[in-house]
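One chain of protein is taken out of this complex; the other chains stay put.
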Amino acid sequence: MKGAADTYQGRGLIADPIHQYIGFTRPGGIPGEATEQDLIDTSWVQRLRRVPQLQSARWVFPAAEHSRFQHSLGAMHLAGRFAQQLYPSLRAVFHDAPSAPLIEELLRMAGLLHDVGHGPFGHFFDDNFLADYDLTHELLGQRIIREELADVLRDLRRSPSGVFASDERVDPEWICYLMGKTYTQPLESHPRWLPFLKPLLSGVFTADNMDYVLRDAYMCGIAVGPIDVERIMYYSFFSEKGLTLNRAGLGAFVMFLNARYYMYTNVYYHRTTRGIDLHLKEIFRDTMRIAFPFDLRKELHPYLHLTEWTLLEEVGRWHDADDGERRALGAEWRHVLDRRLKWRMSGEEVLDQFEARKGYGFLHSDEVEKRVKSFLPAHLRDFPFKIDMALQDPRPLNPLKMGDRQIYVFDPANGSVSEEPLSEILKYLPGKVAQCRIFAMTHEHDGELAGALKRALNEEPPSIVTNV
Amino acid sequence: MKGAADTYQGRGLIADPIHQYIGFTRPGGIPGEATEQDLIDTSWVQRLRRVPQLQSARWVFPAAEHSRFQHSLGAMHLAGRFAQQLYPSLRAVFHDAPSAPLIEELLRMAGLLHDVGHGPFGHFFDDNFLADYDLTHELLGQRIIREELADVLRDLRRSPSGVFASDERVDPEWICYLMGKTYTQPLESHPRWLPFLKPLLSGVFTADNMDYVLRDAYMCGIAVGPIDVERIMYYSFFSEKGLTLNRAGLGAFVMFLNARYYMYTNVYYHRTTRGIDLHLKEIFRDTMRIAFPFDLRKELHPYLHLTEWTLLEEVGRWHDADDGERRALGAEWRHVLDRRLKWRMSGEEVLDQFEARKGYGFLHSDEVEKRVKSFLPAHLRDFPFKIDMALQDPRPLNPLKMGDRQIYVFDPANGSVSEEPLSEILKYLPGKVAQCRIFAMTHEHDGELAGALKRALNEEPPSIVTNV
Amino acid sequence: MKGAADTYQGRGLIADPIHQYIGFTRPGGIPGEATEQDLIDTSWVQRLRRVPQLQSARWVFPAAEHSRFQHSLGAMHLAGRFAQQLYPSLRAVFHDAPSAPLIEELLRMAGLLHDVGHGPFGHFFDDNFLADYDLTHELLGQRIIREELADVLRDLRRSPSGVFASDERVDPEWICYLMGKTYTQPLESHPRWLPFLKPLLSGVFTADNMDYVLRDAYMCGIAVGPIDVERIMYYSFFSEKGLTLNRAGLGAFVMFLNARYYMYTNVYYHRTTRGIDLHLKEIFRDTMRIAFPFDLRKELHPYLHLTEWTLLEEVGRWHDADDGERRALGAEWRHVLDRRLKWRMSGEEVLDQFEARKGYGFLHSDEVEKRVKSFLPAHLRDFPFKIDMALQDPRPLNPLKMGDRQIYVFDPANGSVSEEPLSEILKYLPGKVAQCRIFAMTHEHDGELAGALKRALNEEPPSIVTNV
Partner (left out) sequence: MKGAADTYQGRGLIADPIHQYIGFTRPGGIPGEATEQDLIDTSWVQRLRRVPQLQSARWVFPAAEHSRFQHSLGAMHLAGRFAQQLYPSLRAVFHDAPSAPLIEELLRMAGLLHDVGHGPFGHFFDDNFLADYDLTHELLGQRIIREELADVLRDLRRSPSGVFASDERVDPEWICYLMGKTYTQPLESHPRWLPFLKPLLSGVFTADNMDYVLRDAYMCGIAVGPIDVERIMYYSFFSEKGLTLNRAGLGAFVMFLNARYYMYTNVYYHRTTRGIDLHLKEIFRDTMRIAFPFDLRKELHPYLHLTEWTLLEEVGRWHDADDGERRALGAEWRHVLDRRLKWRMSGEEVLDQFEARKGYGFLHSDEVEKRVKSFLPAHLRDFPFKIDMALQDPRPLNPLKMGDRQIYVFDPANGSVSEEPLSEILKYLPGKVAQCRIFAMTHEHDGELAGALKRALNEEPPSIVTNV
């Protein structure tokens, strides 16, 4: 049908509560091509449906049950909208930049796949399992892209808004570069415009974090407000230095950082969530040894079946296993699954840092623990407690030194572009924050524990604790 | 600044609660051009700030204080988004269609100006003032466009998304044709593609009504929406027959009609609003004779200063005027302004019609009044009451005969395009509805009045009322 | 602390995206009492976190990942708000009604527990598994309440807004009566006011369906609008006949029914969702025989570990099982899990019924299938296809005969209460709707299949199909 074909052939829509509709390419366009739908329907991407976005937080925010799958679609969509906004200026800076559809598709794929390596319990899994193998979810993701998805990626021929120029292809390696913190230098062989795109996936305002702040808040029912993503995007462009924000968008940008900060403080690092994580830490490595006896450095495929669903359902049955070890671990997991909290917060202090200082940093939790012990009254010396340091970076500590994720500010009044105004605009937000908390198994001694924590952070410990 | 110029030169954003941001063109693009900002800042468009969108309804919905100015900007925006969605299929049907920016700008201007002829109290003003001069707000609007705004319109050179082809211009006459019910045939000289655009401004789902349903609901605090405008638009295209909806969008389209129906029944035709209008009718012509002693057929300029603000503030002072007539009218207006209601609803019957029938129609309110009188008990024969018929068309009465606003349905399963499926999909909505109400000055006799109204609509009146 | 204790003691808040905050009782109020938190944290209620609300629909609406757990909290909250609104009129009708907190708590518990018996894949599970044992999720839920939760329920002493009168207790049997369609008569021993509460949990606008329509739309990203729950509630009260809607709330009530109708048509019964269910039906009984070899009539406890998570993860591994049957089933499940659709819609007809008619009903899908076969061209006689009838009741077929869920309308103009106005107000919605669809494994013969379906529903089949 004339008209219809021009409008719908090879295109589809996915409903989404954050972005309303997410367009995507599907078969029916170019013979022999791969489409976004082919990628989305791979087992590796579908697997993300069973990896919740917010790990332990859903025990506190019951509605936070969304998966990394929907977030990945959202990040794909925002990355594509960034591409549309930024292309004219990219082209102005790089006359040899590829076609708009190629740039759009590259960014969309980086958005779709940036989390493909995540395991159950997200970042906790990185810290308490992958770290033992010198792995991160990013490294796993890059391997999945290279080994499992590269062929499909190379067969893409268009974005939702158009067809690539005839010889253009999305290079899977470009995606690996864009998505990662570990891959901070582009290769020699990479095109010159590629590093300009990096801050859109890894940095202070990205397709990733703009989707997750909006989505997590929406799902949890947290009133941080509809962040003004439209404004931030509209006032983004590429100057010759790189990703640049028009001054007119700075207010919205800071509100976004404030909202993200609020989400960290109140949701991601909610005291109950962190208490559950303390409990999980005690049993996670032993659990994984039994539940996932594979070495991911050697074989990748078992990972396809390692999700939060597998893991929780498996451990949920251990409490009446024959095997004693399983039974013991299962009893602990039962507590978690039925929300019977082991560790409860007894006190909290918030630390912050506004500027980089040589050799300076927050105390490590082990050190704080030692100090707290020294300040506890004698009868509590053996009272079990835990120190938890929840660390976040509400903004770059030094906004003038952001490395490969540096952004810039454009002042239309005088036409200048520089990083300088970031210092001024960001100065009301701390660069680093630590929520330092003390947890115990009862609330009985909260007063004494909270007091000792306060002293531990404010006073030097008695330098000589025994008679000389 | 390279990059910045490519992104922001000659463009601006207006914040809007319904569409978030409305882009527009402003000076700085092409030397000598006129821009949308020039049009928006004319006295004629600015005047709409002082013509509220919802006339008497704001005495019932206190938050409904928005003007036709913001609605006009919203209609401009939606019309432009329609253009972007529809252009590929327009071009597929008409290979000689003008450039995308020209089509976009034409539709945007028709959206911006479709209400420019409205006076104080909107449609009430048409019925109770303009009608006496054989005028309508549309005829006035067309005159304003031709006599006052045509020069600026002809100097436009681009839309927010690009520059016209070099010889293209927006013809003010096209706008007059698109906006009006009174101008149902395009001129011989008009391009063939022009009538295809008409249903976007005048018909069953238009840039106009999609904006006002959303906006009025938002402002009143009426929970009818968010209507799924995105879906309706995405599934709209031009087939060779004209404006066509993909079947996948029919559900959203019907929900939109339902929401519009709800707005008419509960807001625009709220019983208290209609009661206030009954009161206004009694004093409006006399008021206008004093407050606006001009003949709009002869001179247009006084109209620039005739707004709801002027009118209400003037009559608000009449209650202590020296002149007796002003004083009498002023006393009535004082009642309206302080919300002391004269006419209160005593009863209501809802009439509906699903299909066109030859020679058939709802009774006229005069006829109903006569019948009611004949059914009232003797002691109430002289009791003052009013009959009000609030008429609406929730959907085209005959969806297969919509004239120059006909729309079509595309069935992707078999590739067919026709108007037939409209009958099926629209059958749950009545084609015409009349809220027939009886009003009195007290609630004392509500039972008897409501009873008489019911009989008046259900029984034939005694056929011979006097002895023969 | 004076003041603080009076405000927070024994109370808590849960964040929720639909209702913002849901208050609940928790330990710290009355010594020895059970609280809502105790119930929420039981394994049976926590289990609902692993039973998604929307079964197969999330393969179409990726964001629809919410569980019955959050819906149950929402239904609890709405039920409690109904209690607050309705108590004054309940008390006016029944002078011996118990205290407001008791009524509130009874309704909240009925809301919390109404879905506690649901299994994986919700209603599909009822039809394709429980039915074989003459069970329903309601019967299971009632058993869980009686056998597992009754002790805790009996120990409740207060609602979030106050303490029960001293001798009052929530009777678990009352909850069983309120939640069920199967238990339509109250017991002799039940209090007279109890049946008045039933339509709040089982009927046309309930704490259950008002939460799920809002929540499912919110989560899917379906713009049906924020239903005006506030208005519907405010205009609800108990007359001497039972649950009554003030006329002023009828418009909002009908909009709610429209929204629910839209959700059924477009989400719950989305063509792709139904196609997946057709596929699941082919393998579900065999799957369950292996995965859940228990008889729920005999033992209830295994049900604690039967969730959608267990089931999907188990079958997700079967495709490389040693056992042949598992492997075969696993291969089918793999298709489902990776969204490789087996059955695709070839055509659809919508049937509706506005009034009850003796002996009349929609054709059964088996009958339709037979007829379709008779209308198919010879070469397609063996072409595999499926007929699916998706049935819904957008409103009571006969609004004047709703049995124990009857509601009434109050007309403030004349003080009357009756069910009559329901007929008028509901007449634009059909009473029963069937989306009758034909599915095949390819789109190759869509035209012929759709044609045969149309004829099958509109023409009598050839009455004699073989030679006599």
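First chain written, first letter: the chains are A, B and C, and each begins at residue 1.
Here, a contact is a pair of C-beta atoms (placed from the backbone, for glycine too) under 8 Å apart; a residue touches a chain by one contact, two chains touch by 3 or more.
Note that this is a predicted model, so its numbers are computed, not measured.
In the complete complex, the hidden chain is touched by one of A:Gly316, A:Gly330, A:Gly347 or A:Pro399, namely A:Gly347.
Note on the undisplayed chain: of the listed residues C:Phe238, C:Tyr261, C:Trp333 or C:Tyr428, the one touching it is C:Phe238. Only one of the listed residues, B:Asp96, B:Asp134, B:Asp338 or B:Asp382, touches the absent chain: B:Asp338.
Although one chain is not displayed, chain C still touches it through residues 1-8, 13, 20-21, 85, 88-89, 91-93, 230-231, 234, 237-240, 244, 246, 410, 412, 415, 417. One chain is missing from the display, and on chain A it is touched by residues 222-228, 231, 251-252, 255, 258, 262, 265-266, 346-347, 350, 413-414, 424, 428-430, 446-447, 450.
Interface residues of chain B with the unshown chain, by the touch rule above, are 14-18, 20, 41-43, 46, 49-50, 58, 61-63, 65-67, 69-70, 73, 218-223, 305, 307, 309-310, 312-314, 316-317, 337-340.
As a working rule, only the chains that are shown with their structure count from here on.
Because chain B and chain C share one sequence, their contact can be compared position by position; here over half of the interface residue numbers appear on both sides. Averaged C-alpha coordinates give centres for chain A and chain B that are 48 Å from one another. Per-chain CA centroids place chain A at a distance of 35 Å from chain C. Here the CA centre of chain B is 40 Å from the CA centre of chain C.
Shared interface positions of chain A, i.e. residues touching 2 or more other chains, are given as 20.
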